[in-house]
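Every protein chain of the complex appears in place save one, which is left out.
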Amino acid sequence: MTPALSIQNVAKTFSTAQGDVRALDHVSIDIRAGEFVSVIGPSGCGKSTLMNIVGGLVDDYEGEVHLDGALVRGCQKQIGVVFQEESTFPWRTAIDNVAFPMEAAGLPREARMARARELLELVGLNGFENRFPSELSGGMRQRIAIARTLAFQPRILLMDEPFAALDEQTRLLLGDKVLQIQQELNQTTLLITHNIAEAVQLSDRVLIMSFRPGRIKRVIDIDLPRPRSSKLMGGEKFGQYVAAIWEDLREEASKGLQDMERVRAGA
Amino acid sequence: MASATLTSLRKPPAIVTRFGALALFLLGWEAASRAGWISAFIVPPPSEIYNSFEMLFVQEGLVDAFLRTFGEAFAAAGLGSVIGIAVGYLLHRSKLAGLAYTDWVAAMASAPLVLLYPLFLVVFGRNSATIVAMGVVGCLPPIILKTKEGLDGVKPVLLNVGRTYGLTPWRQFRMIQFPAALPTIFNGVRIGLLFAIINVVGVEYLIVFGGLGQMISDLGDRFEIAAMFGGIVFVILVSVCFFFITEKIETWLLSSK
Partner (left out) sequence: MAAVEQIGGRAAAPRAPFWTVTRLRVAAVLVIFALWEVAGASGLFYRGVIPSSALVAKAFAGLLGSADFWFHAGVTGFEVLVAFAIGGLAGAAFGLLLGVNRYTGAVLEPFLHYLAPTPKIVFLPILLILFGVGVGSKISLGAISCFFPMALSVAAGVRQVNPVFLRVSRTFNLTRAQTVRMVYVPALVPPLASGLRIGLGVAIVGCLMSEIKLSRMGLGFSAMEYYRVFDIPSMLAVLIFIFLCAALGNMAIDRFVRLPGPQDRVRRAR
């Protein structure tokens, strides 16, 4: 079966004043339809570069990205992106934010409002349709961003550390929400994260990336029963997965830390 | 710090002192003028200035003059906004043009541009066109600079959201860049409007043509000193009210985002 998303030999080099930096080195990932895959790695492993490439925001890279077997480059409607930073439009209400992509596509007002209402309900924000983002919490704003991304039923949902700016408890509850959406829509998802528990909680597979140059160092299948929730965290198996991932990640993370300290010392 | 808190407890709220000081100033002026310490002819007492307003409204056509001056200022600011936002967008869009010309625009902002009015006078003649043109010249620099600043400051992630939906450059501008930059652009238009008012009144006064500037000039020439003070007070009050209201609109715009 053709994978829903296939990343083949993708590589990217940045030229900086200090010379060339190999951010990604021949990364290949295949994701089946309906699968939830996480990419985890230390800061500076090229996670964000990978996400920019798949999201189509960077287009001068080596290698290829295939969507359902077809080569793609640049932004695709079938790939929906949830960004790490605050990305709701502060001048639009919750419902207008969610309706944004449908407005851009020229859907009539009635249709897009009905669909936006459905999506807000999906992320549990019914009743907040006419609030502005500034009146809502960070977690609620990120749910709006997720609902907005789901508007066109994208083949691939790409999430770049979507909970990074949130506190731990909100993050866990939002994880549950994502699990529930995943269950309902059977949504194929690629999640970029640096949070181990989050990766285990949500994923079918976790890919561990190495520090510069970014490569896939190891793949861990998370064999936990679905439907899942944050209650999994108490389980023995959950702890074993977290420990196993940390085992691999530790080395990379300390390399990253050393590098950062070296850069600071040099400056 | 503790002593500061204590003294501030003993002092009345700033707003009370502020208006108290204003009242004292007016009373002192009134007394000085009536007692003859300052010539009532040169500086008439506030009560006489206040009384002159009836004459200003009834005989001097204060309302018409006001409408004319502000109509011209708004026309100038409207025209200036169209040109200024377009130029600001270009300076934002082309990085090189921004580097080359933004300093020039900033220099224009503090240059005595209003002195160019004789040039406009010879081109357009002694009429409203000259006055509106001078208003435009006054309001362009802040509108251009603030438009560029606002567009430069749009968060990259919001632009990326637009890119992931494949928006055309025009839609990207209309749906994301413009609304995101709007509070800053509004600030520029507001400052521009104030500069336009300053230039319009100034040129009206200098060339004695139309509006409040001409009215004050005429009253001075006729030695209607109290009414002249009244006209001056009116211009100041109207500008202050105007500044105050647009400032409130701006804070409201910012807080609702």
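Every chain is named by a letter (A and B) in the order it is written, and numbering of its residues begins at 1.
Here is the rule we use: a contact is a pair of C-beta atoms (placed from the backbone, for glycine too) under 8 Å apart; a residue touches a chain by one contact, two chains touch by 3 or more.
The shown structure was predicted, so the numbers you read here are calculated from the model rather than taken from an experiment.
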| item | value |
| --- | --- |
| Options B:53, B:74, B:209 or B:243, residue touching the unrepresented chain | B:243 |
| Contacting the left-out chain in the complete assembly, out of B:31, B:63, B:82 or B:119 | B:119 |
| For chain B, the residues touching the chain missing from this view | 4, 7-8, 11, 14, 17-18, 21-22, 42-43, 96-97, 99-101, 104, 107, 110-112, 114-116, 118-119, 121-123, 191, 194, 197-198, 201-202, 205-206, 212-213, 216-217, 219-220, 225, 228-229, 231-232, 235-236, 239-240, 243-244 |
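Keep this in mind: only the chains that are shown with their structure count from here on.
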| item | value |
| --- | --- |
| Chain B contact footprint on chain A (complex, rising order) | 55-57, 75, 77, 79-81, 83-87, 89-92, 100-101, 103-105, 132, 134, 148 |
| Residues of chain B that touch chain A when the two form their complex | 155, 157-158, 160-167, 171, 175-176, 179-180, 182, 256-257 |
